[in-house]
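All protein chains of the complex are present and in place, except for one that has been dropped.
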Amino acid sequence: MSELDFLFAFAAVLIAGVMCCGRDGRAGWAAMAVYGAMLVAVMAAAGKVAGGSIPSALGFSVLGHKIGWRMDGLGWFFSMLTAGAAFFASWYAAGEWGRAQPGMKTQHLLLALNVAAMLLLVNAGDLLSLFIGWELVSWAAFAMMAQKGGPAQPAAMRYMIYALAGAMAVLAGIMIVHAVTGSFAYKDFAAAFGAMSSGMKWLLAGLFAAGFGVKMALMPFHLWQAAAYSETPGASSAFLNAVSARMGLFALILVLVKVMGLSALAGLHVPLIGLSAKGLLMWIAAFTMVIPTFIALMQTDARMLLTWHGIGQGGYMLLGVLVGTGLGTAGGLLHVFNYATYQMALFLAVTAVIHRTGTSDLDRLGGLITRMPWTYVTLLMGIIGLAGLPPMNGFVSKWMIYRSLLDSGSAFLLIFAFVGTLGTILSVYKLIHNIFLGRLRPQHEGVREAPWSMVAPMLALGGIGFVTGWFPGLALNLTDIAQAAMGAPELPHGLGGVATARGSLNMIWVVSILLVAIGFGAIVFYFLGNRRYEVNQLNNYAGGHFLSPQVPYQFSHEFYPGLARVIGPWYRGSIVRAEQGIGTLLDVSGDLWRGIYHLAWTPLYLLAATVIALGWAIMGGM
Amino acid sequence: MKSAGGYAPARIRGHERNHGKTVASVLFLGGLGLMLFELISAVPFGSAPMQVGQAIAGEAFARTGADNIVTAILLGYRGLDTLGEVTILFTAAAAAGMVLAGAGRGEAQGQEAGFIFRTAAWMLFPFLLVLGAYIIIHGHLTPGGGFQGGAILAAAFFTPLLASPASPFNHRVAILVEGFAGLVFVVIGLAGLAKGAFLTQLLGTGTPGALLSAGSLPVLYVAIGLKVGSELAGLMARVFGEGSARS
Amino acid sequence: MTGTLLYGGAIGLVIIGLYAIVARRHLMRNIFGLAVMESGVNLLLASVGYRPGGHAPILVAGAAPGPLVDPIPQALVLTAIVIGFGVLALALALVVRVRQAYGTLDNRAVARRLRAENGEARS
Amino acid sequence: MSQSLPAIIYPVAIPLMGAFLLPIGARRMAELAGLFGRIVVLLSFSTSLALAVSIWTAGPAVSAMGGFAAPLGIVFYADRLAMLFLLALNVAVFLFWPRGQGAKGGPCTLMLALLAGGSGLILSGDLFNIFVFYEITAVASYGLAASGRTHAGFAAALRFLILGSVGSSLMLIGIALIYARTGTLNLADLSRIAPHALTGPVGLAAFILLLAGLGVKAELVPLNTWVPEVYGAAPARVSALLAGVVSKLAMVVALRFVVQVFPGDGAHTVLLVAGILGVLAGELAAWRAGSLMETFSYSSIAQLGMVALAFSISGAAGIAAGIALALHHAVVKPAFFMLAARWRGPVGGLAGAVKDSPLAVWLFVILSLSIIGIPPFPGFWAKFLFLKAAFAAPSAGVWIAVFVMLAGTVVEAAYLFRAVLVFFADGERGGSTPRFAFAQLAPALGLGAVLLAAMVFIAPLGASISGMADEASNAAAMAARVLDRGE
Partner (left out) sequence: MRLLADIVLMPLIAFITGLFLVLMYRRVRAKIERRVGPPFFQPVYDIVKLFAKKTQISHGVMHDLSIVLLLGGYITAEIFLPVPGFKGLAEEGDLLTLIYIMMVPMLGLALGVGSCANPNGSIGISRALTAMLAYDVPLAVAIIGATMTYGTTNLVEIVRIQQEGGMATWGIATMPLLAIGGYLAVHGMFGKEPFEIYIAPAEIATGPMVEMSGKYMGALFIMQCFQLYTIGVLYVTLFLGGGENWPLFLIKVAAVVFISVAVTNVYGRYRTDKVVRWMWKWPTGIALLGLALVMAK
């Protein structure tokens, strides 16, 4: 019974436990404890998995193919992420928020199912078990998204269609590999990939990239994620946002980077433009970084804004991994970890706001800083991480990705990355301003701070973000294991950060100096000059204009009017129209075929078909 | 639209016929005809390789003792086809019976046929019976057999019905005969199992040309004749809608 | 010559029967077409077994009067005829019921009524 | 190694005798008809089981009817594939025996006739004999289609009959062509003569005509316009039986023709095109279907299109995939039909069905997951076999077939889960959707249990299917078994 089996056992016990007695209050805390235990088990397995991999007893052979599960470094890293995210989600759900929810038992059950499915996916031993895990994850996520009913259902349906189309592409890819190599093992695929014809390589790379890209919401397939993830109930959607989309990245890394190898991908050249397959994928990642971020800028719902950013951040991770150098891969993987921490904190904070005010519409919130200070602090730490500014961990991974892009000389990709970060800064400020800053709405006068059972996990996540920001070495040790398993070059790093010849980063110094400087600033501010005199939030000077406490005006709608006028025309939604085009095509051809079955007299068609077939046969059509 | 003639076809608005469809069907049919003709004439008329046919023609008499080789094939070599065929008739009759059950009186009772036909019907009855029986019994010697004889028997029972629709037609007896005849056929077949395979010929081959030659074949043909006769009569009576009330 | 006549005739019958089924809207004409078509097919099947100068496959007291025609197609035709008859009888029964149910024998109207009754919502 | 097994006729003879006796008995004790019928079916099932066991152990069985050796007389040839579908037919007929007001004499007789016809169809080794048994099945299914005794039932049955008869006549022309070219009707004999007699356009045309006849029952594209009407109008049990098993029998017979008589790739291309059109037509029409019953009618067209695709791949792998797909569909589709029988009317009206009949809804979900092909379920392994077979011999047509199949699966998942989401929608007026009496749900639950059992025993099931496929794909061995019996 290896650690992996313990993990699977925990997941199974959890599902059974929630199934039978998920109804009473303590189920939430019990679930949290189990997830905690899972996290500890995964951490304990770190030593063993660093070198080789942990085989699992789970495995069966069917139709002559042996299917097994094995945990290697990469799988370990993503299992750790899943367990961690589930731990915080269940901690959050166990508290008052859970009790206030209608169908809490189903949420716990679906969370447990999702975790189990993800563990099966990330610890897959061969291509077939990878596909099995992949399908289970898609369907568990579908169930989780559709559970709330109402607007969630069309969003979930749209997700399911995308996910299944992706899964079918993956299945086709796997079967082609099987046809060529005769087995599903990764090493056979890796060995045979080199010898394949470039056409076959393109096909396989295309199928796997598209199939896994759908789950990661890469550019052309990104339309489903925002609505689907924001319609899921609070804690589960935090979990989905933090980890579920990264399963796509895991699979991409596993197949494209670890098995096929980046050098092989770089070898494949697009005939017309001088771009290689790797370059093409990097540009897709670049566009996925920028365009969803600027769509997020224009959102008016807090959850939609955050989910659109989730898509954008996915682009960073993929870009980092695809650079291929030790620094880039470490940057990409670290960004996965960092993203999980701050995105989850943000989503839990927004859920707390929804829990208290009942809405997440940015045009109807404002000034909550006076009512919900701790949620404000969490959101602040979250947006600093999301924007990638120094004190938080988001900055470290972004810096590493920029550094690796600079080293590999891809300047234009770096420009896209910069523009993406700038867009993020603008939209996260809009988020925190429209919710917490500005004037408090009259109806939110009575709003109280979120209960401690909700604030505690949020602050803990924020704390993790800060600590790994201050000492990135802690997180880099985790990514080293994944990097080793991925076959990417080793990254020498200290506790503070990375020291390379062409520019180094030591976060210990940066953050310490920042804190010292802020301390110095505080001294200057608080001790020089007279005592401060606090004024009511609504007592403002407006230069004799319309402003008065009776007429509260919160500037939140259309927050960046100038920018909107410039980039407004770019939002033509061409991809949305393409999607609708496919939809109508399906409906029209469906009606056409159904029409045939509604004809009054059908023997004519039988006759026609037979005559055509006979004609073809007689014309010697062997 | 009710016309006195009972089942006169309702007027179909024929005028707005769909010309496009007619042209299409004519074209396709022409194509089909040409192609079929060309296909079938790939084997010039009369020169088809009579591989199995020649072999059977050679040994049929020796093995079955029946003069009429077609009967030998029908009941001997391809006995199962005949069983299948009888089953189809039976199934069709059962299905028609089910479909028409409870159809009620439906249209008006068919009115009496002309006087000449009414009297002739009753006179014809015995002759038809004899002719039918003859054809069934000599199935293995002369052309004809269970099916042809059965049809004549059915006609024998059906003509009086045509003559005077009111006259009763006893469906219960028809179904009884039908069931038992079918059963006889299958039982003989199963009895053949003892001698090797299903439907093996029993009772030897008998003296060539004599009435009692060709072993169990004539028995089978009598069973078929009775079955076909009762089925057809019952079927036509039911379709004619006369005695359906009592079935 | 007789070959083309026979084959041509058989296929002609099939074509006529098919025309009645395909191009006409009156159900009774369709069923007649069916009957004609089946007779055409049977004729085709029977004429396949023709041998020039062949006698009917009836032996006289065990001796064949001369070269025999291929007996198998004749057996097959006999079966096919009875099958055709059975199907036709069922068709007639169904026509009677359809006539009573829908009051018309126009297959287009029947089809429309049928779809309506099947409750296929025109989505 | 093969055995001569005269008893192979019992699966046909027993139901036949039952059919002949039933009307006699039915006149007096109407309700006894149902019971008597079930006993006959049980008897037939047990004999078939015994025969199957002996065939599994001692190899395929050959039995010349009337003692006349192969090329002259009619031969029954039963290998494991035939026995599998025979058992499936028996189980289905028993499971979907007419109940309630439909259980009077008529439908039961037809059911027994259908059983006899189906058994003969799958076991027979003679071309014309297959035609005769096919006609029995056809007439029985016309009658059963009308057994609902509704106006729509009669009209649908009539249109079905006309279409079927046109198909049968074309098939007969095909048989005439084959007989004209080869002079024999025995499949084994044909498989020996075919390579030099039937390879030309005439052979291919003959196959097309045969396929036109079989296609009507096997729901191939241009020939299946009767499907939505008949399945909508016939009683649900009949639709379940027809869609579930009888259509598969026609497909298996088509497979026999392809394997034994027309091994050239012309026939495979025809099946491939029919399959692709079938999947396209089925999935797209189902996407726009109104009621559940209509959706499943089109879905069964699509599934049979997939089976045709599988059979169009020459070699044992294709056949194994085809068998797996057909078997899986035979288990899942009837259950769907039983569910659709209660949930009539547009899907929208079934909101909140999960509150009224949770068991039925969860069964629906499991069946949908399996038919889409989600890994743990057997549906996935069927598709897996198909993809393995397809990619083993990739040609342009096969690529299109794979694409169409995968795209079809996505569309299928879309419309099935569109319905599931409606079921789970929190319909405010609970209690408005029809509830399930246990008797109505029993067959569906039974099939669900079979599905789950198959999920658990997938390994042995997979091995036996591939064994079956190897045996069924070897035409030369079949011919040797039948012809060189040395009697």
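What to note about this one:
The chains carry the letters A, B, C and D, assigned in the order they are written, with residues numbered from 1 in each.
The definition used in the following text is that contacts are C-beta pairs under 8 Å (C-beta built on N, C-alpha and C of every residue); 3 or more make two chains touch, one makes a residue touch a chain.
All figures in this text were calculated on a predicted structure; none of them were measured in a lab.
The chain that is not displayed touches the following shown chains in the complete assembly: A. Within the complete assembly, A:437 is the residue of A:50, A:203 or A:437 that touches the hidden chain.
Among A:263, A:443 or A:504, only A:504 touches the chain that is left out of the view. Of the candidate positions A:9, A:62, A:180 or A:419, contact with the unshown chain belongs to A:419. Interface with the hidden chain, as seen from subunit A, comprises residues 367, 369-370, 373, 376, 380, 384, 387-391, 395, 399, 402-403, 406, 409, 411, 414-415, 418-419, 422-423, 425-426, 429, 432-433, 436-440, 496, 501-506, 509-510, 513-522, 524-526, 528-535, 537-538, 540-543, 545, 547, 553-556, 559-563, 565-566.
One rule holds for everything that comes next: only the chains that are shown with their structure count from here on.
With centres defined as mean CA coordinates, subunit C is found 67 Å away from subunit A. Listed for subunit A are residues 599, 601, 603-604, 607-608, 610, 614, 618, each touching two or more other chains.
The set of subunit B residues touching two or more other chains comprises 21, 25, 28-29, 32, 35-36, 39-40, 43, 48, 50, 52-53, 56, 78, 81, 84-85, 88, 91-92, 95, 99. A complete topology is adopted by the chain contact network, contact being made between every pair of chains. The touching residues of subunit A, when paired with subunit C in their complex, are 598-601, 603-604, 607.
Residue ranges on subunit D touching subunit A, taken from their complex, read 159, 162-163, 166-167, 170, 201, 204-205, 208-209, 212, 216, 221-223, 225-228, 264-266, 269-270, 280-281, 284-285, 287-289, 298, 369, 372, 374-376, 380-381, 383-385, 387-388, 390-392, 394, 402, 406-407, 409-411, 413-414, 417-418, 421, 424-426, 458-459, 462-463, 466.
By the touch criterion given at the top, residues 60-64, 131-132, 135-136, 139, 142, 146, 149, 153, 156-157, 160-161, 164-165, 168-169, 171-172, 175-176, 178-179, 586-587, 589-594, 596-597, 599, 602-603, 605-610, 613-614, 617-622 of subunit A touch subunit D in their complex.
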